[in-house]
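The complex is shown incomplete by one protein chain, all other protein chains being positioned as in the whole.
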Amino acid sequence: MKRNLLIGKYWDPEAVLEGLDKLTSQGVRIFDVFSPFPIHGIDPYLGSKRTRLTVAAFIYGCLGFLTAVTMMSLIYGVVWPMNIGGKPALAFPSFVPITFELTVLFAAHGMVITFFIVGSYWPGKRARLLDIRQTDDVFIIAIDKSKVSDEAAVKAVFEQTGAYDISETEYVK
Amino acid sequence: MSHVRSPIRQKWVTNTETYGQITADVARPIEAKPNLLWLGVTAFSGLVMLMGFAMIGWTIWEGIGTWGLNKTVGWAFDITNFVFWVGIGHAGTLISAVLLLFRQEWRNSINRASEAMTIFAVVCAGIFPLLHMGRIWLGLWFLPFPNTRGSLWVNFNSPLLWDVFAISTYLSVSLVFWYLGMIPDFATIRDRFAMKGKMAISRIYGILSFGWEGSSRNWSRYEVISLILSGLATPLVLSVHTIVSMDFATSVIPGWHTTIFPPYFVAGAIFSGFGMVQTLMIVTRKVYKLENYITMDHMESIAKIVLATGSLVGLAYMTEFFTAWYSGSLWERYIFINRAFGPFGWSYWIMFSCNVITPQLFWFRKIRTSMVLTFIISIFVNIGMWFERFVIIVTSLHQDYLPSSWASYSPTYVEFGILIGSFGLFFFLFFLFAKFAPVVNMFEVKTLLKHPKKPEGLKTGSEPVTV
Partner (left out) sequence: MSQPTYWRGLDELKQTPEFLEEAKNEFPTSMPLEDMLTDKADEALGTTASRRDFMKVMGFGITAATLAACAEGPVKKAIPYVNKPDDVVPGVANWYASTTPAGVPVLVKTREGRPIKLEGNPDSSHTGGGLDAAGQAILLDLYDQDRGRKPSKGDAFVDWSDLDSAMIPAFQQIAASGGAVRVLSRTISSPSAKAAIAAFLAPFGENGSHVTYEAVSASAISQAHEADFGVKAFPSYRFDKAKVIASFSCDFLGSWVSPVEFLHQWASRRNPDGAWMSRHYQVESVLSNTGANADLRFTVKPSQEGLALLNLYNKVARLLGQPSLRGVTEFNVAANGLDKLATELVAAKGESLVVCGTNDVVLQRVVNGINSMLGNYGTTVDLANPSMLHQADDVALATLVDELKGGKIAALVLLEANPVYDTAYGAAIAQALPTVGLSVSISLKADETSKFCTYYVPSSHFLESWGDAQQNAYTYSLVQPAIYPIFKTRQAEETLLRWAGVQGSYRDYVMAYWQSNLYGEGLGFGKFWEETLRKGIFTKEAAVAAPLTFNAEALQTATGRLNTAGSDLELAFYQKVGIRDGRQANNPWLQELPDPVSRVVWDDYVSVPYTLAEEEGLKDGDVVEVKAGESSFSLPVIVQPGQANGVIAVALGYGRTDAGRVAKKVGGVNVYPFMPASGNAVTSNVSMSKTGGEYELARVQTYSLLYDENIGKRFAKSWGKEYEFDRSHEIVKETVLGYYQSEDANNPYHKSLKKYEDKKAHLVTLWESHFEDPETSQYLHWAMAIDLNKCTGCGACVVSCNAENNVPVVGKKEVLTRREMHWMRIDRYYSGDPTNPDTVDTVFQPMLCQHCDNAPCETVCPVLATIHSTEGLNQMAYNRCVGTRYCANNCPYKVRRFNWFNYTNGSEFTDINPSQSEVGRLVLNPDVTVRFRGVMEKCSFCVQRLQDKKLRAKLKDQTSFAKPDPNDRGFTACQQSCPTGAIVFGDRNDPKSEINKIWFDPASKENERKYHVIEEVKTLSSIAYLTKVRNRTAEEAEAQAAAIAGYKTEIFGVDMSGGHGEAVHTEAH
């Protein structure tokens, strides 16, 4: 969808945090912040909920665990009980390693794939950048124009907190 | 996730004022034209790799008989190389995962390269379990897939099968972890090429970067999954070498049948891994002039880990002897005495001096901070750890139970060829990586830079762009 954004560009992450602090205290809702690296302590200002990827990972793990246990138990318990070196057909101790590996395998890959889907990333996807340097050394606070009442105030905050460039732009996503 | 910043214990980035400088420094080799040095070493390692492939081809064509193995010593170079390379791999995961969990910020500048090392080492390792099979073309039979040969499945009791699962899981998970880490940096490279107007190259990196924009919402998810991945990778890395050690520990052969193996192998793996990290880092930081990011402090902390794990390994060696003596079993006692003083005693002493004695030099700061000495020692560590596996495998086998079957073992040129070839493969891959990917994790290093200066050339009123 098309949006009109108010953006302030910074060169210092500290300043960005300061700006966000001010804006949110004025009840301005932050559309997004773009930064070359994760700025620690930024999440509260974005008002975004804690990600549930962790839960996903856990579920995938359980899935892997079950797959492993059922596969081996079925094969040796039901389909093909064998006398291997005098051990019982269902020698659970020796199932442990494979069970563990499959658990990890499922959890890791399941989670990462989910991440790409949620964040809608795929090889060859085009990136829309507000500033070509935003993956290098420029930090951008973006605010949805339609969601703010007093644009001047916002610009003022940008001003005070040392944004070196304040502008409005159309953003398609 | 964390609202708490870990207190900065040490300054891990030196003489650097702006974020842009970091980007510039790291991206330089990628943007620059390949120089002769790089071409030379890459070509050379490429040739060595091809020679190795030739030997592998010969083995598959003619049969395992082209190696020096016999009815008594059924494994030697093949599995030695396998365990050696897997071991190397471990340091990478350890640095990226375990140190992340422990908030060791100094990992940030070396994790990228060491993860790459992990991948390439595991690739090398992967060759051998396949190659050592008498009928490699049936490798698929290692997988438990429903088949038309009646009800026919794999042996879930066999450590070799555990290996299959462990190694494949390990390789794929490390690969994902590594690539995930590179996405933001690929994005950075993409944009730099875009700035320079080199759209074609920019596009290539664009594809690699999955269209990363650096939106904070994704950053936070990104950090969460990195953390969970490290959480998974840590037990994984331990499990992998534990399972590898079980190839031996679960057998009945004196010298293999040892409960101490899992911890001992893991320690050894970390030890050898860090040895290799030293070797690589010393070269990389010098050639790419990255001394500001891979600082002397980094090299020192690595040396300290080598020292620690080296001592652990030494302890393990001695424990083995104690256990053998304490067991009261003549077979056990004999095999260990034979290990140190028998026909293959020389290999034992190479192992011992390289792994236990040389690392002790790292007690001295002077040596830790001398890159030349560190480099030499790291080479010794690599040699020593290769021999550790050789000693465990060959000395235990060549004189086991029935003296009538005792035999000796001497490798053939084919085995040497394959060993050297695997190094060729490893370095060839590493050089490619070092040229086309950021060897230092830019965005993580940037987090270490406090109070940056204002960068030059900040343009105002620039329009949004799509790359």
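Going by the order they are written in, the chains are A and B; count residues from 1 in each one.
Here, a contact is a pair of C-beta atoms (placed from the backbone, for glycine too) under 8 Å apart; a residue touches a chain by one contact, two chains touch by 3 or more.
Because the structure is a prediction, the values reported are computed rather than measured.
Here the missing chain is touched by one residue of B:A24, B:V123, B:V154 or B:V465, and it is B:V154.
Among the residues B:F44, B:W58 or B:W331, only B:W331 touches the chain that is left out of the figure.
One chain is missing from the display, and on subunit B it is touched by residues 62-65, 68-72, 74-75, 132-136, 138-139, 141-142, 152-155, 157-161, 164, 247, 250-253, 329-331, 333-334, 337-338, 341-342, 397, 399-408.
Residue positions on subunit A in contact with the hidden chain: 82-88, 91, in rising order.
One rule holds for everything that comes next: only the chains that are shown with their structure count from here on.
With each centre defined as the average position of its C-alpha atoms, the distance from subunit A to subunit B rounds to 28 Å. Those residues of subunit A whose C-beta lies close enough to touch subunit B in the complex are 9, 11-12, 14, 32-44, 46, 48, 51, 53-54, 57, 71-72, 75-76, 79-80, 84-85, 87, 91, 94-95, 97-98, 100-102, 104-105, 107-109, 111-112, 115-116, 118-119, 121-138, 164-165, 167, 169-171.
Of all residues in subunit B, only 1-3, 5, 18-20, 23, 144, 151-153, 155-157, 159, 161-162, 165-166, 168-169, 172-173, 176-177, 180, 183-184, 187-188, 190-192, 194-195, 206-225, 228-229, 232-233, 235-236, 239, 242-243, 246, 442-444, 446-447, 451-452, 454-455, 458-467 touch subunit A in the complex they form.
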